[in-house]
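The complex appears here minus one protein chain, its other protein chains still in place.
To keep things simple, chains are lettered A and B as they appear, and every chain counts its residues starting from 1.
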Amino acid sequence: MEPFPVKYGLHASGLAGQRGGAPVYEGATFDLEPGDALQVRGPNGAGKSTLLMNLAGLVPPSDGRSSWRVENQETAETPREAISFMAHRSALEPALTVREHVSFWCAHYRNPNLIENQSAWIQAVNLNGYDDTPAGRLSAGQQRRLDLIRLMIADRPIWILDEPTAFVDAAGARHVEQQIERQKQRGGLTIVATHDRLDIDSPELTIG
Amino acid sequence: MSFRAFLSRDLNRAFRAGGGWFYGLFFFALFSTAAGLVFGPAPTDLRASAPAVIWLGAAMALLMGASDVFAKDADSGFILILFAESESAARYLAAKAAFVLIVLVAPITLSAIPIAVMFSLPLIVAMTVAALLGAGLVGVGAVALFSAALSAGLRVGGLLPVSLATPIAAPLLIFGSLATKTIVEGGSVFAPETLLVLALACVNSAILPPFILWALRAGVD
Partner (left out) sequence: MKAITVFANPKKFEALSQCIAPIAFWTFLVLSAIGLFFALFQSPADYQQGDSVRIMYVHVPAAWLSQFAFVFIAMMSLVAYVWRHPVADIVARSAAMPGAVFTALTIFTGAVWGKPTWGAPWVWDPRLTSVLILLFIYIGYIAVWRSIADTERAARFARLVALVGVINVPIIKFSVDWWNSLHQPASIIRADGPAMHASMLTPLVLMWLAYTAFFVWSVLTGARSLLLFNQVERRSRHAPRTAKITAFNAEASS
């Protein structure tokens, strides 16, 4: 387990967001160092997803500011090439099989040394035996697990995860927690919006 | 690298059962057949109607056939991830353009040859007409991608996005059918209208990509 070569930090102060023109959350203030994780919690509609979109620079916040640090240097840009984003929907193509997804991601994220390890990745998320099953025929929880392989293949230091354990069973949730712990130990940064409290060593940002 | 990954992913999807890669071609064939029946069997009538039928049919087949190239990726959240994680949106668009060229523009262009022959044009004229059509369809393809990006972002399928995009394709249709008419009537292959078709195809392909990316980006939320 090698640490990430570049370390990232994130600072947010008084961040507020809106969805469809209506304000949803306000006053999000926190500071994350390399190796930190943050759980964003709150009821449905509290603006957890909106906060993640604001932090990822996809939607501008309505107030406050957030800034990324690269090796302790503040940058105005969002370090996109370092981010893995897991949306609340699993970004899968229903017609393509599990194995096709894995090889597509290996090519997309340019991780050639992983191409031989495809089966290992599929096994790691407990999808063995489903290699040739189209993603559309997997259950919602299995689709979530498949989307998790994407993060491992991308191998990026910043994780922004929206409900990674939704529909996922207890063993799957534990696997997510393990992966986040591993990310922390490597000096990565994790921000995870979650409905169920995850058993990880992290502060919580509660909206509501 | 990503370009090839995107393209092979799309091709995989299109040529799979239910992928429907041939629907555009199918529509073009049906449209021309219906038009042939409407104009009647007299060779002079057919020859006179050929430019309009071929250009209108091919453009509509392309606009409608490409209308959902972004919709699935927008629905699944794939486009969101693309914008969140990288600056590779331009490569993604290039792959989609290549996909449209392979799956729609090329087959429609080739099928224009037998269709032109069915409209009583000699084979050599039919091939010239198809070559011109293919060049013009590159420009119409850019319009079709713009329409598809609007469709994905507006989250409405069907007629509104196509109607929004059709005016952009109007100049190409005007000069495309005009140049075809010139060729059918035995005029010069390099008449000014032919050169305008080539110029407009270039202009469309140059101007539209930033707007397509803008539409895709605007759909992310």
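We take it that a contact is a pair of C-beta atoms (placed from the backbone, for glycine too) under 8 Å apart; a residue touches a chain by one contact, two chains touch by 3 or more.
Note that the coordinates shown come from a computational prediction; the quantities given were computed from them, not determined experimentally.
Undergrad: For the chain that's not shown, point to the residue among A:A16, A:V125, A:L146 or A:V192 touching it.
TA: Final answer for the missing-chain contact: A:A16.
Undergrad: Spell out the interface residues on chain A facing the chain that's missing from view.
TA: Per the touch rule, chain A residues meeting the hidden chain are 15-16, 18, 20-30, 39, 42, 46-47, 51, 197-208.
Undergrad: Mind listing the chain B residues that contact the chain we can't see here?
TA: Residues 146, 150, 153-156, 160, 163-164, 167-168, 170-171, 174-175, 178, 192-193, 196, 200, 203, 207, 211, 214-215, 218, 221 of chain B touch the chain that is not shown.
Note that only the chains that are shown with their structure count from here on.
Undergrad: Can you list the residues on chain A that touch chain B in the complex?
TA: 19, 53, 56-59, 80-81, 83-85, 87-96, 100, 104, 107-108, 110, 154, 156, 160
Undergrad: Quick one: which bits of chain B touch chain A in the complex? Just the residue numbers, please.
TA: So the residues of chain B in touch with chain A come to 1-2, 4-6, 8-9, 12-13, 16, 18-19, 72-73, 75-78, 80-81, 83-87, 220-221.
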